[in-house]
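All protein chains but one are shown in place.
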Amino acid sequence: MARQFYVTRREVFSAAHRLHSNDYSDAENAEIFGKCNNPNGHGHNYVLEVVVKGEIIKETGYVIDLKILKNIIREHVIKKVDHKHLNHDVDFLHGINPTAENIALGIWEQLVNKIPNGELHSVKLYETENNYVEYKGE
Amino acid sequence: MARQFYVTRREVFSAAHRLHSNDYSDAENAEIFGKCNNPNGHGHNYVLEVVVKGEIIKETGYVIDLKILKNIIREHVIKKVDHKHLNHDVDFLHGINPTAENIALGIWEQLVNKIPNGELHSVKLYETENNYVEYKGE
Amino acid sequence: MARQFYVTRREVFSAAHRLHSNDYSDAENAEIFGKCNNPNGHGHNYVLEVVVKGEIIKETGYVIDLKILKNIIREHVIKKVDHKHLNHDVDFLHGINPTAENIALGIWEQLVNKIPNGELHSVKLYETENNYVEYKGE
Amino acid sequence: MARQFYVTRREVFSAAHRLHSNDYSDAENAEIFGKCNNPNGHGHNYVLEVVVKGEIIKETGYVIDLKILKNIIREHVIKKVDHKHLNHDVDFLHGINPTAENIALGIWEQLVNKIPNGELHSVKLYETENNYVEYKGE
Amino acid sequence: MARQFYVTRREVFSAAHRLHSNDYSDAENAEIFGKCNNPNGHGHNYVLEVVVKGEIIKETGYVIDLKILKNIIREHVIKKVDHKHLNHDVDFLHGINPTAENIALGIWEQLVNKIPNGELHSVKLYETENNYVEYKGE
Partner (left out) sequence: MARQFYVTRREVFSAAHRLHSNDYSDAENAEIFGKCNNPNGHGHNYVLEVVVKGEIIKETGYVIDLKILKNIIREHVIKKVDHKHLNHDVDFLHGINPTAENIALGIWEQLVNKIPNGELHSVKLYETENNYVEYKGE
């Protein structure tokens, strides 16, 4: 097998959300999610890092042209979540409690079949500068 | 006059907002504010920098103990805006279109009379890594 | 006079340059500019911060819509310098030794008459994470 | 086997480059690489992270003294690429299209036999704040 | 096995330390550790990233509530090391040369049995912006 490289594209989106689980009563939601359960929601500048793993294409020297990866991410993720409310406005999060884990998984599923060269390796999502999650398809 | 120093405390808060002006129709709001007018709102990790200007107190070597400044900011600003919706949940922004300019001004007014040593010099508010505003009381 | 605000837009561009002064011989250039005088040039990810000072427009709550400021900067600066060689490809730097000071001044002159609301207050240009310059029209 | 640690040294270098493949015509290069194919080149502040994996040496408490790793990176990489044009000035990139992938591979090959304690685990190279690649010798 | 996620909490602490090994004479310590062996010590703002790996709990959408992980880290690590001298004030580093490797290992051992959901995957410790280590329990 040829040498394997990991190439990453970073994108940022600004969205509102509210943590609320249909498995709990309102009182339980308030207790479990605390200020993240504020009825009117709150929001974040989410930082998204998408990693593609693959071989270099000899002619270009690229695993994947990052302009192409950028466009794929913007088409299938950013335009659906940027300046949106994640509980109300996003098709791929419909009915899902938008924790960072669940958002990362949703983004993975949006992208996993759209990568033309190499394969999706990781989706990393920063909710704040102190809190982030990563999903690698395991 | 004694030597003047500028001391800064940085805080972060996560909030939702929607740009919408009562001076415009819904159609005008949609045109002028674009994706920032999304009816369900969006959100940011706001970064706030509060600057106090003053002399060093000889005995402490401080203009103001930054633990005290931190507590003042948290009491009068952060606990009111963090994990909140700025259009609905914040007393000092009631009825105000929550642009970064208007939020910075509101924060200034919350803090200007609360500084025990030195005087409030500047409120800087980052909405994203690319957009920020500063108000200096001018 | 109404309250004054400072609003900032940050943009990034990637460019090559070579420091070389027509006032010096090649040997003097090599001595004075050292590795920055490398004949084939080198390059940077320049970070540009453009600050506009002005009053809030009552109806919008903006000094200037940062989407508009972004578009002005991209039209008059970024599309001329991004992925370019500053010594060869940029009309407003023709014949000028592209130090950070001279680039910042050139950018100021590109923008100073293009700001529709408020006035240009400052152009800050980071050449590296350790070196930057600011010009305020003084 | 003893406990394994990963130690990282971060270095920065400023260089010019131009993406251009000998496998394509000029017209194809212009189409495929777009603005990255600008004939006079452009440039970046590249951020390099070199990771060494190994056991702690009992006496020092180090896997490898990071001052030593810094010196190795500076001797074999930084002094060859910093303030250089990667297409013209760098022996280990001669004849290679300097994509981030190819530069990272070249840096790996410069370093892989030079690590006195532990083994080279990863070379990560940031071209911009949004684009980076990693090579782990796989 | 259910899908695996990696969730990270970042914390910062400020501490003094001195590198000094009981396996060496004073002269050897001075030579090997150089300025890090300064008798009065020096210090850092250490950045700590703790990664927990695990499945999402269906009801919450969390692997682990990051508020809970934050509290665990603060209880078992931060309150012991923040604003302390690592050679003198920290029970879990007693008699240990406080290199970044040894501190990371000590933090791992503090935390490994305290994680209520998922398992401790990694402890990453930044000593400066240019130097950091990671331990994964291997």
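Which chain is which? They are A, B, C, D and E, in the order written, and residues in each are numbered from 1.
Heads up, the rule we're going with is that a contact is a pair of C-beta atoms (placed from the backbone, for glycine too) under 8 Å apart; a residue touches a chain by one contact, two chains touch by 3 or more.
Every value quoted in this text rests on a predicted model; they were computed, and no experiment measured them.
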Touch partners, limited to displayed chains, of the chain removed from view:
B, C, E
Filtering E:Arg9, E:Lys84 or E:His121 for touch with the omitted chain leaves E:Lys84
Given E:Glu59, E:Glu75 or E:Glu129, the residue that touches the chain left out of view is E:Glu129
Take the complete complex as the reference. Which residues in chain B touch the chain that isn't displayed?
3-11, 56, 58-63, 65-67, 70
Which parts of chain C face the unshown chain closely enough to count as touching?
19, 21, 23-24, 32, 34, 96-102, 104-105, 129-136, 138
Go through chain E and note every residue touching the omitted chain.
12, 14-17, 35-36, 38, 40-45, 82-85, 87-89, 128-129
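Definition applied: only the chains that are shown with their structure count from here on.
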I'd like the Å distance between the centres of chain A and chain C, where a centre is the mean of that chain's Cα atoms.
33
Residue numbers in chain D touching 2 or more other chains?
129
Okay, what are all the chain pairs that touch?
A-B, A-D, A-E, B-C, C-D, D-E
